[in-house]
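Left out: one protein chain. Kept in place: all the others.
Showing chain A:
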Amino acid sequence: MEILWSPNHEDKFLTFSSELSLYKVEPWKEDTQQTQRLSPNTAATLLAVNSDQQYLKCVAWYPQSEPDHLIAVGQANGRVVLTSLCQGSKDPRELTGKEFIPRHARQCNMLAWDPCHTNLLAAGMEKYRADHCILVWDVLATPFVDLMATPERRGHILGNSADTSSGMVSKPMHELGLSETVLSLSWFKHDPKTLLAGMNNKHIRIFDLRDTGRAHMNTTLTKAVYGVAVDPYNCFRIASYVDTQVAIWDTRNFDKPVLSLTENRSITRMSWSPTRMGLLATISKDSSVVKLYDIQHVTIGDEVEPAIVERLVQPYGQHAVASFAWHPTHENRLLSATPSGTIKDTVVFERITLNWSPYSNIVWACGRKLLQYDEESEEHVRDDISTKMKQRALSGYGLKVEQVWENGLLCGDDAGLKNVWSWLDLAKSLKEEGKQRINSRFANYKLQGVLAILKGELMPSGFSTKSDVHIVPWVGMERQQSIQQQVYRNECREMALMLCGWGFEKDNSTFNDFLDRLQSDGFYERAAAIALFNLKIRKAIEILHKGSTPKDGKAGETASNLLGGDINLNVVAMALSGFTEEKKTLWREMCSELRTQLSSSYLRAMFAFLTCDDAYEEVLSETGIAIQDRVAIAAMYLSDAKMMDYVEKLTVQMADDGNLDGILLTGLTREGLELLQRYVDLTSDVQSTCFIMAHATPDVMKDVSVKQWAESYRDLLDVWRLWHQRALFDVHWFQGDAGSRPPQQVTVCCNFCSKSISTTGQGRGPRRPYLHYTARTPATKSKVTCCPGCRKPLPRCALCLMNMGTASGMGPTKTEKIRLQVMPSGKDGKPIAISSWFTWCQTCRHGGHANHITEWFREHADCPVTGCNCRCMTLDTVSKASTGSSSTSQHRTAGHSDDVASRGAAPAP
């Protein structure tokens, strides 16, 4: 069985053996009655069968769309019949049914339509002594004229055919190859009327029908005369085969093949891919493999070498492939058939190369397509830490220095990070209080965690961490005044409580403020629990009650909502109010039984606290309780040994889990580093760890892993081209670690004496590297307009013509004044006005006051200096990027010049 794609319809194909069958390819559907499944997605429906043709030998599909599905059929007796597989299609030229009859009957081996002149059909025949073997028929020729023109054939035709219809043509347009045999035929695609033929088992010949004077145009001696085919992408390259050999020819050098390929078994079919250059497919007898040769040519030195990459396609596993056909337009699509008639539709996939962009897009190439996949629209990549980090960097995450907790607002719904930032805020304010002697206990505080504090590390040496036991009465109990609770206290524990945010022991107002804040945020359970753990049961009940009553703002909400969520709290409040200390009461029994059914860990903890014998263990094992509350409870109620045991165990566990909550215990110390490293291991979130560690002491910041996080984060910012964020990060980073600030990399020096013009730098040397090449500030008004070294004047601003070093004359505006206050200050403590800073073009060296220059380039692209043709603005890559200008970029190099000389190298890599 042979197989053929339609040249006109991309979804139709033909199979033929003894009969012709036309199929249509459709998407596979489960329920429909389709004839044959071709691939997971496609199936074929049989449209028509034509079994009228006897002695069918070869077919060729008419390349024009009108009439539809016109097929030329070559028969064993040499006749060529045009038949249509589609009844009733338009046929204005009445092609259907035409027959072309050779003078002498013999087998027709090959049919081929000329792709340029589609009325020409070449038929390749077996040998006949005195007749030609290539007959080129003009399918538009009128039969009558032919019949009249060759009267001597009349009898032959009439004798051979009972049907004397007018559709018979017996005069070919061209006749070639007298007494020869044609085994294969192919038209050249780009040379009209040029024909390639494999003949007589020993020749490949090229015929030019336009030049009838010559027998043939070109010829070569070879046994490989089967399956001649012209490369659709290279009109000089042809392929042919015999037995197990494939020969590739160049018609310009036709003597010997440029390339020979050898198969293991004899080849049965060969075809160039119509969609990809240099791709040749072959099948062999009884082989299950379609072999693809990707043939490229390589010049190495002077010699041309072919480069062949082989690929095997196995459409049916171990079953043999009888025939195949490339789809004429669909890239790499191959239809193949087994001897039994199973058809398969396969696509030969190109090797996909792929790559990630730093912006989390994937790009890949497949065949001729470049596909880009926009990752950011996808859920899973939006959740990826790299995307999160980028978004956070853009939002200014980590840079909130005044209100550290605000950083927590920028990290989405990450509760762990939020918690760390609010703890850091608290710890920093305690540190500040300690520094300012408001809270003398924290005088030497360096952001250690609770563990260090409980160990007494902050205390003077010799301090005993032993705690005193206090008996504290419950507050707000009317009936049972006698109920008391054992509480442990000492300095360390109190400091720990402060770090947990529970620093309200003696101060009722801060306590109430704290609870009010929790309530206004809707954390009624937590507020109530904290009140209870501070032995204020009445307050706890009040809070629960408040939580259960609908707020005015929520009046619009449905009743069920309120019932479902809040009424429960009232029930709990009711239960709480029945609290009794007596062990064997019904209340206790019921409470401890029903406790487990409560969904809120805070509520469970409250009842556990009131009813259980080993109350604290129960409470402290509730992981739903915020860590600061658990640690605070431990610091209040556990004995020294038990408390340390609990806190240490918790620290280890947090560090193992990389749980950021543990920072409360470790603080920003080396222990904290381990925890953060584990966190990074798990999340890759170097950004948060960098910004957290930027608050630590310099000796912790010097740790190798911290440096590595910072480097990684810088690299990431670089890769994302977030230069501003990178600069802000560096500034922020070195505020914490001033010692390792990078040295000054640029100085402005005098054009005459080549000394730095920085006045402050002179006396002090390089100790204070930052910002010392200052222009004078407007505030000082002192006019240093000459080089402090040689007293020669400094260059003038190209715009205001004042010597550099003077104020820019415009004076800072109001907003600038405000900005100046937050800007880093020079040695004298006065802010530096960036507006009167020097600036100059790196190419033409003209420049002036920064604000003048900025103003100028807002409207101009050229240098402000008359006569200078430098288009400074367009050279700037940043402005280029923003304006989209296409002018060429130029390297900015620093060197000496007439106006301002700059010295020093660009930042070292």
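The working rule: a contact is a pair of C-beta atoms (placed from the backbone, for glycine too) under 8 Å apart; a residue touches a chain by one contact, two chains touch by 3 or more; residues count from 1.
Going forward, contacts and distances are computed from a predicted model.
One chain of this complex is left out of the view, and of "Isobutyryl-CoA dehydrogenase, mitochondrial", "Protein SEC13 homolog", "Proteasome subunit beta" or "Small ribosomal subunit protein uS9m", the protein name its UniProt record gives is "Protein SEC13 homolog". Note that of A:Q372, A:Q486, A:S740 or A:T854, the residue touching the chain absent from this view is A:Q372. For the chain missing from the display, the contacting residue among A:Q708, A:Q744 or A:Q842 is A:Q708, taking the whole complex into account.
Touch with the chain omitted from the figure is made, among A:L259, A:I362, A:L399 or A:C786, by A:I362. Although one chain is hidden here, its contacts on chain A can still be listed: residues 296-300, 307, 347, 349, 351-360, 362, 364-366, 368-374, 378, 380-381, 384-386, 389, 677, 680-682, 684, 686, 689, 704-705, 708-709, 711-713, 715-716, 719, 888, 890, 909.
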